[in-house]
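The complex appears here without one of its protein chains, the remainder shown in place.
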Amino acid sequence: MINVTVWNEYRHEKESDEVRSVYPEGIHEQLKSFLKDEFTVHTATLDEPEHGLTVEVLENTDVLIWWGHKAHQDVSDEIVNRVHERVLQGMGLIVLHSGHMSKIFIKLMGTTCDLKWREADERCHIWTVDPSHPIAEGLGECIKLEKEEMYGEHFDIPAPEELIFINWYEGGEVFRGGCTYRRGNGKIFYFQPGHETYPTYYHKDIQRVIKNSVRWANPTANTYPTYGHHQPVVPIQKK
Amino acid sequence: MINVTVWNEYRHEKESDEVRSVYPEGIHEQLKSFLKDEFTVHTATLDEPEHGLTVEVLENTDVLIWWGHKAHQDVSDEIVNRVHERVLQGMGLIVLHSGHMSKIFIKLMGTTCDLKWREADERCHIWTVDPSHPIAEGLGECIKLEKEEMYGEHFDIPAPEELIFINWYEGGEVFRGGCTYRRGNGKIFYFQPGHETYPTYYHKDIQRVIKNSVRWANPTANTYPTYGHHQPVVPIQKK
Amino acid sequence: MINVTVWNEYRHEKESDEVRSVYPEGIHEQLKSFLKDEFTVHTATLDEPEHGLTVEVLENTDVLIWWGHKAHQDVSDEIVNRVHERVLQGMGLIVLHSGHMSKIFIKLMGTTCDLKWREADERCHIWTVDPSHPIAEGLGECIKLEKEEMYGEHFDIPAPEELIFINWYEGGEVFRGGCTYRRGNGKIFYFQPGHETYPTYYHKDIQRVIKNSVRWANPTANTYPTYGHHQPVVPIQKK
Partner (left out) sequence: MINVTVWNEYRHEKESDEVRSVYPEGIHEQLKSFLKDEFTVHTATLDEPEHGLTVEVLENTDVLIWWGHKAHQDVSDEIVNRVHERVLQGMGLIVLHSGHMSKIFIKLMGTTCDLKWREADERCHIWTVDPSHPIAEGLGECIKLEKEEMYGEHFDIPAPEELIFINWYEGGEVFRGGCTYRRGNGKIFYFQPGHETYPTYYHKDIQRVIKNSVRWANPTANTYPTYGHHQPVVPIQKK
């Protein structure tokens, strides 16, 4: 059974009645609620010791889901480096919505990961452009959200290794809303939906994408490569 | 100087007053008009002998631009194979708008190249998602067309090697509107805009993209690879 | 359970004592022998009616494995088109060794798929360059074959969407030996090893790669996209 750790900044929910009205127990608990039937789910939040991401927790995590927004700078570099190392070792990482500006995502991408944004209760259509991808399994052609925060191009990321979803927004923008990457032995999926004031994580198709992505990001069982000085695989014929 | 051949089906313009009012001398002549200052431009059309694409013409073409729509089936397989061979040898190919269903594009892609479409005088926004690409040189962030035919996902193409533009349409769709591929020694660029009843090819930024793409698709001067039975590069050490 | 059809040209084995000594019942039976514990395996060969690939057989095939070499031209275009259509619908396709020049692979790639080759009993090292990929699951860093036919670059294929293995040959060449592609809804994997006079398909790691690739290529359950004329997803605001 895949071990999932859902990490949430968990501050909006404490400070805002509006957000709390949507996610009374926190975004992490809502994510856990639909993941726990299929996966072993653990949660962790920013204000726990070590942000809830101890060495032991990460060693027991196959896939880490990350939701953060207003307090990216409060995440300690030590924990970011610890998560980074685990991803390179093979842990899957699912970065949601405003997590695009998290230290861990920026460290893995090598770019600013910046974008355009607007809060205007806009309709959002999420089109599948790679129907053969397992992360798109069971979906129709388009997921329609009545309201989502607009994220617009240019999204300053490396070209996705696989582009699965493209978002349309009422106000005139598009966005590469579902992107995969591999770093070291780890698989990474960025998925745009999930503004804290909208009930996005109650939407069945959004839940399905996240569940699909956890299965996809589950570590591949491999001999970890060796690096450094290397003996010849065959004797070298000297001239 | 780059030798460009602009190929146009050239039937809409003869049969439709509406199209002729936009492109009185044919789409090929309008394309030639803004290309000829920088490139050596030749034109060819469907109803000429060999569709204007004789062996000699292709041998003297560095980059071929293709516009076709209603008569894809009237292009002979012999000429399609001739163009295909030249692309693999290194000739650049720029496929415009409804050329996505041309025999040559389908043969190079290996898929149906089908898509959704709608004629509804919709606004179209073409967003640059790869600002570093030479095909995007000199552009702003977004090209806005007051009217363009909607082309929507799923676009049944192989994942683009480089995705440069994504289109937004008023009606709710998105489209991968600027895509590059390499086949053999040849570079290929597909660009969505150019419905025959709209003045798209009079738009300065659309013209700029096409000019940029010709420069990008110009053949790379190389020793053509050898294939088949191959002598050892070094003596094989027998065991 | 995944339904696999193993297609083999099955002529070398009938005509050559040397090949028959390695694969007495045919390459297809050897492939079936290690696949059947995990998958439902059916076989088909060139000289059966419709090459054994009837509409019914293909409709009941999730993943098709293809081994062909000397008789590519004897495969009828009608069957090639039937297989092509099924791949675009979602059927996985695993192309082995000399299948790189099969009509179906060439049709899907859009290039010549040509390469350099040499039979010289050379050692071949197959290095994993994407250890996170499920097709590499359970492997070490390098598969060593005492003898394999050399296939060398330039390999005239589109840039692989995922490059998983690179081959080293004693004589001085390299080769992109494990490549994935997606076409339509179908997943495609090309894997180099398998010359008919060597016992390659008895090698446990080669068997593992093929089994991994079948799991990877299994169709994704999706609503097949719709194409053609499309109604607005949202009403278009006229100006």
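We call the chains A, B and C, going by the order they appear; numbering starts again at 1 in every chain.
In this text, contacts are C-beta pairs under 8 Å (C-beta built on N, C-alpha and C of every residue); 3 or more make two chains touch, one makes a residue touch a chain.
As the structure is a prediction and not an experimental result, all values here were calculated from the model.
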Neighbouring shown chains of the undisplayed chain, as defined at the top: A, B, C
Contact with the hidden chain (one of B:S21, B:N60 or B:T220): B:T220
In chain C, positions touching the absent partner: 125, 127-131, 141, 152-155, 159, 162-163, 166-169, 172-174, 176, 237
Where the missing chain touches chain A, by residue: 88, 107-112, 114-118, 120-122, 150, 152-154, 156, 158-159, 161, 170-173, 181-184, 225-234, 236-238
Positions on chain B contacted by the hidden chain, ascending: 90, 123, 125, 128, 130-134, 136-142, 144, 161-162, 170, 182, 184-187, 219-226, 233-234
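Operating definition for what follows: only the chains that are shown with their structure count from here on.
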Labels of chains that are neighbours to chain B and to chain C: A
Best-connected chain pair, where connection means C-beta pairs in contact: B-C
Averaged-CA centre spacing for the pair chain C and chain A, given as whole angstrom: 32
Inter-centroid spacing, chain B versus chain A (mean Cα positions, whole Å): 36
Numbers and ranges of chain C residues touching at least 2 other chains: 161, 170, 182, 184, 225-226, 233-234
